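Removed: one protein chain of the complex. Kept in place: all other protein chains.
Chain IDs A, B, C, D and E follow the sequence of writing; residue 1 opens each chain.
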Amino acid sequence: MNSKVAVYRKEHFNAAHRLHNPIWSEEKNNEIFGKCNNRNFHGHNYELVVKLVGEPDPETGYVIDLKLLSDIVQEEVIDRFDHKNLNLDVPQFRQLNPTAENIAITIYNLLRARLDPIHDLQVRLYETERNFVEYPV
Amino acid sequence: MNSKVAVYRKEHFNAAHRLHNPIWSEEKNNEIFGKCNNRNFHGHNYELVVKLVGEPDPETGYVIDLKLLSDIVQEEVIDRFDHKNLNLDVPQFRQLNPTAENIAITIYNLLRARLDPIHDLQVRLYETERNFVEYPV
Amino acid sequence: MNSKVAVYRKEHFNAAHRLHNPIWSEEKNNEIFGKCNNRNFHGHNYELVVKLVGEPDPETGYVIDLKLLSDIVQEEVIDRFDHKNLNLDVPQFRQLNPTAENIAITIYNLLRARLDPIHDLQVRLYETERNFVEYPV
Amino acid sequence: MNSKVAVYRKEHFNAAHRLHNPIWSEEKNNEIFGKCNNRNFHGHNYELVVKLVGEPDPETGYVIDLKLLSDIVQEEVIDRFDHKNLNLDVPQFRQLNPTAENIAITIYNLLRARLDPIHDLQVRLYETERNFVEYPV
Amino acid sequence: MNSKVAVYRKEHFNAAHRLHNPIWSEEKNNEIFGKCNNRNFHGHNYELVVKLVGEPDPETGYVIDLKLLSDIVQEEVIDRFDHKNLNLDVPQFRQLNPTAENIAITIYNLLRARLDPIHDLQVRLYETERNFVEYPV
Partner (left out) sequence: MNSKVAVYRKEHFNAAHRLHNPIWSEEKNNEIFGKCNNRNFHGHNYELVVKLVGEPDPETGYVIDLKLLSDIVQEEVIDRFDHKNLNLDVPQFRQLNPTAENIAITIYNLLRARLDPIHDLQVRLYETERNFVEYPV
């Protein structure tokens, strides 16, 4: 057994979105996405849990300073997504349907680019208390 | 001491909204409501707790059948607000700023009209886990 | 304003029950109580919150030692109700339908008899996270 | 790294049960299962979290429509277990002790038969907030 | 019925403390406060819920801007108590035993001095998930 530890930091943001595939008809969008397709949007309190895996530094006892991880999440995710309309305000979702799956993959990519490759990364995103996703597996 | 009991039912809905006062300038709206004023909306998972006070029926042991209360909340609140844009889709907020305070008062009025006057009513509305309101006091 | 403080202690118990009025027909019981009338019982993790109001003792800074309150709840409620069938194992519900309302009133009476009359008492009982009751009002 | 995402759906049901091994004496059942062996049953609010792993569909952005997953859980699990006595009302537990471990394995098997083999499946079952199980590992 | 609404803001702080009455012997302190009397301190994640009651402003729809309330709680409570030893670092508890009751009264007094007298104020303080207090009643 190695000495790796997983550390987790939970953050949240509030955003509006709608699910929509522009190459489909209105009828098909409505059939597939139901009330999530509402043209005027709806919204969620998203809860984000970021998991980082690595060996604790022997001098600090930290895998990473969670304050630093929180600052990176703030800059890369919260500043971009919080109190925003994901479809209209966030460039990443101009062409990409903002399902929980796609939001989680997008957040992973934003954070992965800022974190030391020595650390494994996983994100869990709660759209509601009862619907949530995790990436990568 | 009387024999009244309070019964509570928790429901939820997901909606988009923005805070905005149409008689103010854009600058003043931005100054007062900050990121909640985003013109493209943001959203929340609203948690609603409905409190009803009355004497338990001696035959059933119920103040009210909570299934019935849940059905009334479904018809009056969830069907109107869930997966909607409060500002654009809900007539009650055409002229009324959808702050948590105003949403709670609106929900109270919708439910009050459907419930037996013998029962006292109070609503608590969570906009986030950390911001919530209660009406009446 | 007086100097009274409310103190709360949360406890839990797991029990089986069914809702049933013996003077009604099987049909009427089924119509009124639905699946809660299942003759073989169902069950819940009940969460109990006990509220006591009084002035803090100047020497201890306590309204009551919550360890002592917890011990009284253990003796009067948990030892009687936990891992029991409320209808069959608990004398109080031989003739009384174990709705959340009636369970809360019963718990109140059991605790009231053990606590100093100088302290006001209220109990809140969660049958599920979404259905709960409070007594007295 | 592949592009698989895990999606989760949380549901709940309320049921009565008792732990009991019919080939043991009453004394041994009591010694091993303690108050969980109460012949008149006790009960729980079971929380069930279903995890499905797969690649998001490029057209919908969904691994699976969680509404569809919820409907399958409703048919296979909730309709069978909710407001039931697991020992008496559910055929799967006529011969099988309804521990959390065995309930989770049973739920897994019921759901596995209904879901596309392309998706990995795991279930987590909370018997209480403090005792829970997961299958498979 | 008036048009008053209660608004709530939840904050938290982490602190060390011990319960101790300096005019008592070590034995009596130990007898009364048990393990909470540990001379080297123990600690808690305190959750604080601040309740403010008033009429919503017709122009904003707010009883108070919760961001402003949060800032006041930050200055008066969090900056003083968070990551502190209540007994050693906080002047208010030099002579006052930091029970949950006394911490809540102290927080009330700090906030009351900063808030408009037109608003009623109440604080709820969770020492643990199972032990909490409220002031005033």
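FYI, a contact is a pair of C-beta atoms (placed from the backbone, for glycine too) under 8 Å apart; a residue touches a chain by one contact, two chains touch by 3 or more.
Quick caveat: nothing in here was measured; it's all calculated off a predicted structure.
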{"item": "Neighbouring shown chains of the undisplayed chain, as defined at the top", "value": "A, D, E"}
{"item": "Among D:7, D:86, D:100 or D:115, the residue in touch with the chain that has been omitted", "value": "D:100"}
{"item": "Selected from E:7, E:36 or E:107 as touching the chain missing from the view", "value": "E:36"}
{"item": "Residues of chain E in contact with the chain not shown", "value": "12, 14-17, 35-36, 38, 40-45, 82-85, 88-89, 128-129"}
{"item": "Footprint left on chain D by the chain that the document does not show", "value": "19, 21, 24, 32-34, 96-102, 104-105, 129-137"}
{"item": "Where the unshown chain meets chain A, residue by residue", "value": "1-11, 53, 56, 59-63, 65-67"}
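The working rule: only the chains that are shown with their structure count from here on.
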{"item": "For chain C paired with chain E, centre-to-centre distance based on mean C-alpha positions, whole Å", "value": "28"}
{"item": "Centroid distance [mean C-alpha coordinates] between chain E and chain A, Å", "value": "34"}
{"item": "Residue list for chain B, restricted to those that touch at least two other chains", "value": "129"}
{"item": "Interchain contacts, given as pairs of chains that touch", "value": "A-B, A-D, B-C, B-E, C-D, C-E"}
